[in-house]
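Shown here: the complex without one of its protein chains, the others still in place.
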């Protein structure tokens, strides 16, 4: 089940990257590259920083295959994918939840403290998109709009609270993922966003 | 012979980086940095991702010396280098071929699958230029123009086909390098380029 959600998350992140690149009029290789880094960039940075090398996707061919599928779907169906915005948003939220969880667990596996694990979870889920935006020459949307990363942080904190309360591991994983996905949908519906860094500046 | 071509590739990539930086009116330190990352950025990312640390150029002073030479040549002769476009293009193609081969071989050395090795070869040859463009605040030219990376991928596939057919290692290295260099020259002559990601979009 979890592997399936991981694959679904990878697929959707790859499609999101590919669509951005198509919109930016990159060539086919550029579209493939952006799909790749959007899906795997966050995990790659995480692995490199904790010393888990060769990085994960080099040892499991499925990631490359899934991204290739996402790339092909985007190239062929990009006009239709645009109309599937709501499904895409749902899948993207799933990716966000699952990737956060994977990052958290890798941090624990490497014996890092809870605070660092939360940072790693957030980074895994969000930095693929940051690299995508940098490669497309834009200020990362992550830093400007929507309550995206905040959800990963909140999910990470929930993870350690539940762990502290000795809940069963599978239950924690499920609860955190559902929490992130659920809150993403709610925050979108009510159009929440973080205040800008100038909140304390008198106008 | 091979070391010589590696050095030549490094030198030309450094010059290409330096000329871009000069054109962007960076100061001398900026020019040196861009020359450095253009020449060594691809190999550095590869080494970091497969866990080959300290990264290669830290253990072999020659790279730093060659880049320094490329930097000095660019600073002093930049007006003349511009007129050597054709020689530069030839050397750049040599760099492309040799760097791809080095990336492929490092991947094999680390026991990675052929698909991943092809990715590493392409990355070694092309990502120095990607970092150069990001530092100069442009969408990487790699993603927009010319059939550049595609040649590295084709060269990588040829590498594994020849290997499968049990050709001798030195012959394979030579064949792949010549294939990439030759095709680059032909593709330039006939002005080939990849279609953009919107090929399936009806206008």
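Just so it is clear, A and B label the chains in written order, and each chain counts residues from 1 on its own.
Keep in mind that, in the parts below, contacts are C-beta pairs under 8 Å (C-beta built on N, C-alpha and C of every residue); 3 or more make two chains touch, one makes a residue touch a chain.
Just so it is clear, the structure is predicted and the values come from calculations on it, not from any experiment.
Of the options B:8, B:69, B:115 or B:134, the residue whose C-beta touches the omitted chain is B:134.
Only one of the listed residues, B:34, B:66 or B:154, touches the absent chain: B:34. One chain is missing from the display, and on chain B it is touched by residues 18, 21-22, 24-31, 33-34, 44, 48, 51, 53-55, 58-59, 61, 64, 74-79, 134-137. Within chain A, the residues in touch with the undisplayed chain are 48-51, 110, 112-113, 115-116, 119, 130, 134, 137-140, 142-145, 148-150, 193-202.
Keep in mind that, in the parts below, only the chains that are shown with their structure count from here on.
Rounded to whole angstrom units, the spacing between the C-alpha centres of chain A and chain B is 30.
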